[in-house]
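Here the complex is missing a single protein chain, while all its other protein chains stay put.
Presenting subunit A:
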Amino acid sequence: MTVPDTSQTRLAESRSGAAPLFSATGVTVRFGGLTALDDVTLDVLPGEVHGVIGPNGAGKTTLFNVCCGFVRPGAGTLTWRGQRLTGLRPHQLAGMGIARTLQGLGLFGGLTVLENVLTGADRFRRTGFGSALLALPRARADERALTERALAALTEAGVAEYAGRYPGSLPYPVRKRVAFARALAADPELLLLDEPASGLGAAELTELGELVRALAGRMSVILVDHHMDLVMTVCDRITVLDFGRVVAQGPPAQVRDDPAVIDAYLGEEASRGGDHG
């Protein structure tokens, strides 16, 4: 509810001019007495990579969970292509064109890499269960198209050679790329990446940055991470959360020098303790 926050949001909006693809407005989430998100507003423009950063416990993951319907906000609205979303349920996301990766990857252990990615591409299936069961030519063609789409996503993520393997037998960075490919296979308009850099080495981080940057323009990306280097180089705009509130919003250069951000990251405990005590 602080005045500078909203003014900065307005600033970012007026600069871009385009209508946002996805926006969360005034989102507040309380878990019992804890306010996880406090009046958070976030706009994602078509084709931009939008970073959400903040110290641990700042509410980044909660914001993500609100965006994909896992958590219902106590107050606030979500808007998708100008239409207000009410009663968003997780299974509706894929059909709307929103895909998400998870911190825990969430790969299906008993499915091959290709099958995992096929599940992601499933929203493009046009034939029903009956024709698939009877193996009608239409279903065959559909199947082939989906497999091609899945393989293309695996190729884009650079892990096509692992298509027949099971996730459990692959090293962690490869599994991360498989999860990434699964989200890509849904050909989303909005891709939510939850801590894509966690557990990756420096070289892999650079590759990830290139991978994400290549998506910009084709789809909107919301990226939650606390690797400042990655976020600063990859994102078009950044929203900084601290204690569930937006403390800064804007392009990387502007956010980097924002006193509120430095404050949140370097932790002026005394002044913050005064605010929240």
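Observations on the model:
In the analysis below, a contact is a pair of C-beta atoms (placed from the backbone, for glycine too) under 8 Å apart; a residue touches a chain by one contact, two chains touch by 3 or more; residues count from 1.
One rule holds in what follows: contacts and distances are computed from a predicted model.
Not every chain of the complex appears here, and the one that does not is recorded in UniProt as "Branched-chain amino acid ABC transporter permease", selected from "Aspartyl/glutamyl-tRNA(Asn/Gln) amidotransferase subunit C", "NADH-quinone oxidoreductase subunit H", "Branched-chain amino acid ABC transporter permease" or "Multicomponent K+:H+ antiporter subunit C".
Touching the chain that is not shown, out of A:Arg30, A:Arg81 or A:Arg125: A:Arg125 (per the contact rule at the top). Only one of the listed residues, A:Lys60, A:Arg100 or A:Arg177, touches the absent chain: A:Arg100. Listed here are the subunit A residues that touch the chain not shown: 68, 70, 90-95, 99-100, 102, 106-111, 115, 118-120, 122-123, 125, 129, 132-133, 143, 168, 172, 182, 186.
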